[in-house]
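Inspection log for the structure reproduced underneath, given as structure tokens.
For this depiction, one protein chain was excluded, whereas all remaining protein chains were kept in their positions.
By written order: A and B. Residues from 1 in each chain.
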Amino acid sequence: MTTLSRRHLLSLMPSLALPLRGYGKPRPAAAEHCFLFVFCNGGWDPSYVFTPYQPLGLEPPTGSAVAEVGGIRFVDTPGQPAVRTFLEGWGAQTCIVNGIEVRSITHERCRRIIMTGTSESGRDDWPTLLAASARSELLCPHLVIGGPSFSSLYTRKIVRIGPAGQLVNLLTGDAFTMSDRTILQPDPGVEALGDAFVRSRAAALAENGGRGREAALAEMYGVALDDGAGLAAVAGDLNLSAEEQGCTNDLASEAAVAFDCFERGFSRCAIIQSGGWCSSGWDTHQNGAQQAEHFQLLFKELAELMTDLDGRGSATSGALADRVTVVVFSEMGRHPVLNSWGGKDHWTYTSAMLLGAGVAGGQVIGGLDSQATGLAIDLASGDLSEGGTDLLPGHLGATLLALGDHDPGDFLPGYDPILGALR
Amino acid sequence: MNLLLLLACAGSGPDPEPQGTDTADPVSSSATFMEPLDAPRLLRRMSIDLRGALPAPPDLDAVAADPGLLSTYRDIYLEDPRFEARLVQLLAERWHTQVDEFQVGHYDYRLEDTQEYAFERAVGQEPLRLMAHIAAHDRPWTDIVTTEDTMANELLGEIWPVDRPEGEGWLLSRYTDGRPGAGVIGTNGLWWRYVTNPSNMNRGRAAALTRLLLCHDILTRPVSFAGSAVSTSGTEEAIATEPACKACHSTVDPLAASLFGFYWLTQYNALEQERYHPERELLGEDYLGVAPAFFGTPVMGLSALGEAIAGDPRFYRCTAETMASLLWRREIVLEDYTTVEALRETFIQEGATLKPLVRAVTQTPEYQAGALTPDAPVALEQTIHTRRLMVTDQLASVLEAATGFTWTWEGFDQLDNDTLGFRVLGGGVDGDQVAQPQREPGLTWALVIKRAAQASAADVVARDLGGGLGPRVLLEHVDDQSRPGDSDFQAELAQLHWRLFAAEPGIDRLADATALWTDAFQMSDAETAWSVLLSSMLRDPEFVTY
Partner (left out) sequence: MGTRVAWTYGHLGWASLALTGVLGIACGDGSGSAASDGSSVTTDTASDAGASVPYTPEPQTPRWTAGDVAGELSRHLPAAVPDIVQLLEAYLWMMGNGDEECPGSTTQLTAVDPELGCTAETGFWYYGVASYVDFEEGDWRGRILSGDFELRGPEGDALSCGGHVSLEWVEESRVGRLLGTWQWSAAEDSLAEPVSASLVIEHTGITEDGPPEVMRLDGGLTTEEGSWVFDDFMFLEGCQGRPTGELSLYDPARMHWYRLVLDKDCSGCGRVLFWDGTRLGRACPDWSGMSEHLTDAHGSR
């Protein structure tokens, strides 16, 4: 539920039937800690970057060697120099978390678990929870540009742009072209009359609805109408069209959309998806060596988007990079041993990268043992600790909630954040 | 004008009228805080829930005059042919089979891209259609897990090994590949949605079965692992020996062992996935090391599994819980226990067919609630949905029934898919990532409502005022020469309010609507004015909630 009551404002300004937001104008940038989620769909192979297998005795990628840059021990694999370049530039802001046990190896279930902490269907994912907990009113609290999104209680906080650019089409009215029948778009002036009428109806019902949900739903409807109008006014400045990711992946461009929304105070969270090189997907049951191409592209794009992020902000609003955390993750890992097709099958242990604001960078937390299973850590320090805590997706979620300055216990009882990953 | 708009009442209609004898005796203590909807709006709610359509004005008139007729109308709605189709959509919110992608695609059957949507919906609806058919034809609800029937439309009849009679649409059919008669658990549509792999070995499917049919969600249990072994033997051994693992796996694995007729040795292959594999039924015991069983009772194959489910008390309670949740439009909470228990008893006493249960749910105070008493606890405002949001499948159905409008594009129903359409954006369930319909308005929901309303309103006006052949659908009194102040104009407005909102408008609301029409007319013409007025009414909070 929104904390700012429009009903209260309505009662103070009875003569103002127009939207209370000045749509078309950026709102004052609320000091929200924002999150960009980069989802690598299909299950990446941490052995190519994050989890050195020497001296664990398991098969490393061909030609790879363990290296260290700025406190981050990683796998330097031929064909992916962008990883080293990235760590040299951004390693100080990077924390790698290894050994997160998803406890499943099916894509569908793992996606849900890594993002919500459970395979149960009635849970909202981390970006939705963060968006719903924002302190300020946001036009698009959680913007789904690409990638999975799981919601239950807070579905209304999510704004999906749609895989075929449906959101833009709805905003502009081009949705009418997506019809077998000819539908003419109303004249803007006439349409505005209708918009105002509906808004007034919502306001009236919100005021007079009595006990029960009628008034609450009407109020939320009014907010939704305002937000829709607000987004329509600025949609031209934001590239909200879904683009088919061909061999020229454009993760940085999608991230730029998210950063625009963060900067302008429209969103708190956004998610984009990496399909790897040529969008061929990270699910390399065959030709496992393609992971090197995927990571090469991913880290190149991460460097681009971090550069973009670094250059944003103003004297008044401050550097955007000071309040944006980038979370890079995949729903599962890959088996330590090659299969008969030269690839690797699914593995329940995965890794995640936290970049940017609030992150204690220059470190790797967790790891895999000689059996390629996760090592326990001390959550407070992030150090390996026999007898410590085995990392689960819930710990990742708790960490993000803590980063967002929320009490994880309010959402995830039983999971403490990895304090060692936080500044 | 703005002040006028603001000073206008919310227009909730007349005060709630006392109910007739339709409401069941309250069971829950919370019921004392619930005020029922007035009869016309309750009729509207039932009509949307049970038929996906608005009640006709004469029916609203009848119940307004005599609320005791509500029960009569309810029974009529339960016998309406549209009840079956509505059940399909309701059950889809729980069974989650109407996904936009399966491991086998339309191209695997060399269907055109314009048939993609038809293919996906046909597959996903198979188990839903079967359940809906059983309900609509007053068959024992246990048939959903015991019948040898399935349902197939023309497309499924062509591509799958089913024996389907001649005829249009969804018809009772039988598989010809030797698969057991086990209702929905013998359907391709269910298992194409709930897939498995060589590591999981049907365990996920077993968990889905218990959740869907027994409301026994194994996956909500907390997990306690003390370090996992990477080798096969370690994991398999742990399942059989570790108490923490056995607590679930002693139930799950024998259930999973009974599902091996659907165990595919190759994923993503049509030939593998469209057929049942009887010879693999015995693999379950080999792979999992346990014999097929249902909570300790040995079962041989799917048929026996279906029989065991039908004989389990939880099946009946789960049915009651599920229908209550679907019709109350919210999750069941602890406070609902006594009411759900009463519904379960009614379900069994009435012969365990679905209609009496649906009837009973619609008689509960929780279903009929339209407001809370002033002294109601604040927490009830969250848990009792006195007002429900219309989401895409309901909107599509109601609009089609009221206006004849459907939104299709290149073979896709635009309000029923997410590939090209607006299903999830409009608050619907995609069965994959969105597991519940949206309960509260959001930005994209409002946008979908807006565009659908605009499109259907334009369609109505073109038809009703366009002078073409055929009966009018919505605008019955006016023509393009009608103007504010004319009797037909006033009558049309009043009837529109009554038909769309089940509420008689006050003078102020009529004035507001007239003012909107006038403003639009001054900017354009009569047809445009009617279009914008009608679309605004179709976006009105009183229309898009119920």
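Going forward, contacts are C-beta pairs under 8 Å (C-beta built on N, C-alpha and C of every residue); 3 or more make two chains touch, one makes a residue touch a chain.
Only a predicted model underlies this, so the values are computations on that prediction, with no experimental measurement involved.
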Residue of B:Ala118, B:Val184 or B:Ala308 touching the missing chain in the full complex: B:Ala308
Contact residue for the chain not shown (choose from A:Ser64, A:Ser119, A:Asn169 or A:Gln363): A:Ser119
Among B:Asn269, B:Thr373, B:Gln481 or B:Gln522, the residue in touch with the chain that has been omitted: B:Asn269
Contact footprint on subunit B, counting only the chain that is left out: 101, 103, 105, 107, 140, 142, 178, 180-181, 197-201, 203-204, 207, 214-225, 228, 230-232, 235, 239, 242-249, 252, 264-273, 275, 277-283, 295, 298, 300-304, 307-308, 310-318, 321, 331-334, 336-337, 340, 348, 351-352
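The working rule: only the chains that are shown with their structure count from here on.
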Sites on subunit A touched by subunit B in the complex: 14-18, 101, 103, 105-106, 108-109, 111-112, 118-122, 139-140, 148-152, 155-160, 162-164, 166-167, 170-171, 173, 175-176, 178-181, 183-187, 189-191, 193-194, 196-198, 200-205, 207-214, 216-218, 220-221, 223-225, 227-228, 231, 336, 346, 348, 371-373, 390, 414
List of subunit B residues in touch with subunit A within their complex: 2-3, 5-6, 8-12, 35, 96, 195-197, 199-200, 204, 217, 219-220, 222-223, 225, 227-231, 331, 369-374, 376, 381, 384-387, 389, 407-410, 414, 418-422, 424-425, 427, 432-436, 438-448, 450-451, 454-455, 458-459, 512, 516, 519-520, 523-524, 528, 531-533, 535-536, 539-542, 544-545
